[in-house]
Each structure stands twice: as structure tokens, then as C-alpha cells.
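Here it is, the structure in full.
Removed from the display is one protein chain of the complex; every other protein chain stays in position.
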Amino acid sequence: MADEGMVSWKSLALGCAMTEPGSSRRFNTGDWRSRRRPVTDREKCIKCGLCYILCPDMAFSPDAEAEGYYNWDSYYCKGCGICVKECPKDAISWQEEKEEDKYGPACGA
Amino acid sequence: MAQRVGLECSLAVSEAVKLANADVVAAYPITPQTHIVEHLSELVASGELDAEFVPVESEHSAMSACVGSSAAGARTFTSSSSQGLALMHEILFIASALRLPIVMVVANRALSGPISIWNDHSDIMSEKDIGWVQFFAENGQEVMDLTLTAFKIAEDHRVTLPVIVNMDGFILTHVIEPIEFPEQADVDAYLPKYVPAHKLDPAKPVSMGMVGVPEVYTEARKACLVALEESLPVVREHWNDYAAKFGRQYNLVETYKTEDAESLFVTMGSLSETCMTTVDEMRAAGQKVGLVHIRLWRPFPVDDFLAAIGEAKPICVMDRALSPGCHAGPVATELSSLLFANGKRHYMANFIAGLGGRDVTRGDFKMMMEKTLKAAEAGAPMPCEMVGVKE
Partner (left out) sequence: MSTIAADAIKNVEKITPKNMPLVEPFSKGHRACQGCGEVLALRQVMKAVGKQVIACSATGCMEIISSPYPQTAWEVPWIHVAFENVAAVASGVEAGRKALIRKGVIKDDDTKIMAFAGDGATADIGMQALSGAMERGHNFVYVCLDNEAYMNTGIQRSSSTPYGAMTTTSPPGKMSKGQATWKKNMAMIAAAHEIPYVATASPAFHLDLMNKARKAAAVPGPAYLHIYSPCPTGWRCGPDTAIEVSRLVVQTKVFPLFEVIDGRFVLTRDIKKPKPVEEYLKSQRRFAHLKEEDIQFIQKRVDEEWDRLLNLCKATNPDAE
């Protein structure tokens, strides 16, 4: 039973608070995707930014190298498909994804 | 020069909170605590106390607001009683688990039902496990002093736990007593500005009140348990320090004529004073009785209590609350358990008295001791007895 504790009680912050803001970033919810991932065709993309602002998991972020476009984060995308459905130009589509290829390069140009 | 005035004990509490320069008072009125919060409202309204008075819409919200305020880094005070304390119940556990140094004065009053506005200890006896430091005051001076020390102890970074000061409802809250108040400058030196051990601050974001998953819950509780246990020497240290600075000594366990006692009473709260008078009368009549009265209820001062009771002798424990379905009253249950754990051979008898504001007289105390001694001599266990029930 003693081995079930994740850390020593002495190392806990006061009141079992978490002092590292945004520590949830250590948890890759990309694990939750099942066999497919959304892929953006930048030829069709009109840089409207809807995929960015409608993602519940913040999986899109501005592409610093290509202004107006967004990079996709394989580590956190849960595969809900809101972006696929809402893209006004149908620029985002499902692509088959193998379990072993889950993490790695972002999609896009 | 410290001021000595005749003042209602409730108002003395408010004055102590003013001396302590509290930042927030979030409270809901309930008899017999009302004068405490009313006077605090007056002090805030007149500008004598620079604080936010939050007139919350229930006690549950009072304690919730106190949690928010203390978490924001403010010195926070509240007061309640009976049903109000019961309504806060859920949040009391959380306040101590979040390690917030809130100070609360409880005007001890019987829990419904039947509904009773009068004094007994059932309200606080239902809050034994909340993880707060808990004191019992016996008179107005003590309530005032203990409230000041409560802030000091709660905010000490070796403690960082909320503290309750118990005072008997009506018996103390509505009675005028002579009380000596320290000078504001001296209290300011004793109790400087509150420096939180942790707080909600955008400059240093923390998340308080996380989900305690099974892999951490046990450790989180252990940390709080140890904090409460380790507060005991800090309480002693601060009460000694208070004595040095303000001239009044408080001890974790108080004793009255116990040195050569052949039998002992055990009490908590204002009835201790009636018992002291009883002890004097009984001694005058040739009986060597003594009194052990407990001031620090949580964490329970085991070593101090064992030292106070000395060698095996009959003990008459007076409880001011029932513990229905349990073999004895709440205090007696704890004491018998600790005696047994420490191999003590004291004979213990337990009486429940003073429920719902009923008086406990010197005659009652004498009767309790008489019965205790008789049963001790017979060597037979005595079931817990309710005193003065009309059959």
C-alpha cells in the first residue's frame, strides 16, 4: 500500500496545492486520438483562424514561419473533429494515423 | 498602560479582533454570537477597524468567504454557534486542508433538536475531526487573550492552520466581566502584519484545492495531521510568550489544587470556574480533590494531561455534550482511550451535565464526585450518567 503514493508527503506543497502553473502540459492528451488525425491542406486554407479559436484543446497555434497559418499539435489533439467540421473551406480532413506515428511532425505545409 | 474595563465578553472578542487589525470579517448572525458580529460591524462602520465586513447570507457562505479571503492573503475572522457551525461543517474540513489561518470564535450552544439557544458543547463536539487548532476559554479575559494568541498561532508558518476559540454561549457571551485590554501599540508589536505562507497572487500562480487522487490523498492528509500535531509546541511557545509580554499565563492543561489531590474533576469551559469553587468547598470540608481543566482541546495535549493526573486516582469527567450510541461522552471517550493506551490505572467516571443551558451547581459537582468515589471503591465500572434528568 505504501507504494501507491505518488510522492512523499513531505514533498507536498502547503495544502496539497500545485505550484507549477499549467503542469497539465505534462499530460499528452494526444493519446486519446484513435486511428485518425486532422490534416490541413494549406492550399485551401484561407487563414480565417476558426480552427485556432474553436479547438477545445488548443491544438492549433500560429505558425511563426508562415503568418496566418496554424500548426497542429499532435501531442494534445484528442481527435474530436470540430476543426474538420467547421473549416469554412473544408481544408481540414481526416487522415489515417497509426498508433506508432502519433507523435512527431505537425501537419501542414 | 493597559486598560481594564467592565465589558460584555462578546464585545471583548470584537475588541480583540480590532486590536489584531483583522482585514476581513465575514459572518452571519446567530444567537448567542450576535453581539460579536454586531460590534464588529460598528467598529468597521466607525472606522475604528479598517476591514471589509461581508454580511454573508449564510454561515456556509461565511466560512466559504473566509476561505477565499484568507487564500487572498487577508487576516480573516468569523464567529458562529450551534446550527451555524453545523451549516459550515463541510467547509471547515476544507479550510484546514487548504492550510488557511482563519480565526473563529464559537459561542458554544446546543445543537437542535429540540432547538435550543442555550449553552452546551454539542456544537463543537461535532467538529472534533475538522483539523483545526481548538481552545476553550473560561472567562472574558481568557477569550480576549486567546483570540489574540489565536491569530499569532494560526499565522505562524510552523502552523498555518485555522484556530477556533470556544466560549460558552450566554454564560460568557452575554455577561459583563472585568477585562484588561493591552495597548494597540503593544499588540501591533506582538502581532505584526500577516505574511501569508501561500496565497492567490497573479505574480506567482498556484492552484489550491486540486483533486486529491488516491495516489496523493493519504499523503495530503498525513501532511495536515503532522501540521496539527506539530502545532502543539508552538501553542505552548506562544502562550508563554504572551505571558512574558502581557502578564497572563495560559497552559495547554490547567490544574487547580492537583498536587496532593486524591481524586480529580476534569472539565472544559466556563463550568471549570464553578468546579474550582466546589474544589475549595470540598477541601475546606476535608476532601482532597483537585481539578484538571483542559484549555487546548485540539491537538489534544496527551503528555500534559498525563502529567496533570499523576498517579492512579479516581477521575470524574464532566462532559457537556452527549455522544449518543457511544459508551461515554465525547471527552470521557477520548480520555479513557488515552489512559488505556498509556497503561494508566485511574478509575474514570463520566457524567453528562449542563445540556441546553441547564445550570451545573456546586451541589451537582459534589454529587458527581461522591458517586465516582463510591463506584471507584466498589471497583465496578460505572456507566455514563446524565445528571439531573427529571424522571
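We call the chains A and B, going by the order they appear; numbering starts again at 1 in every chain.
By our rule, a residue touches a chain if its C-beta (ideal position, glycine included) is under 8 Å from a C-beta of that chain, and two chains touch if they have at least 3 such contacts.
A quick note: this is a predicted structure, and the numbers were derived from the prediction, not measured.
Every visible chain touched by the undisplayed chain in the complete complex is listed here: A, B. From the options B:Pro178, B:Pro205 or B:Pro381, the residue with contact to the unseen chain in the full assembly is B:Pro205. For the chain missing from the display, the contacting residue among A:Glu4, A:Glu20 or A:Asp101 is A:Glu20, taking the whole complex into account.
Contact between subunit B and the absent chain runs through residues 23-24, 26, 50-52, 54-58, 60-62, 64-74, 76, 90-91, 94, 98, 193, 200-202, 204-213, 215-216.
As for the chain not pictured, it touches subunit A at residues 6-7, 16, 18, 20-29, 32, 48-49, 52-59, 62, 73, 75-76, 78-82, 84-86.
Everything below uses one rule, namely that only the chains that are shown with their structure count from here on.
Those residues of subunit B that touch subunit A in the shared complex are 97-100, 160, 197-198, 205-210, 212, 214-216, 218-220, 222-223, 226. Interface residues of subunit A facing subunit B in the complex, by the touch rule stated above, are 4-10, 12-19, 21.
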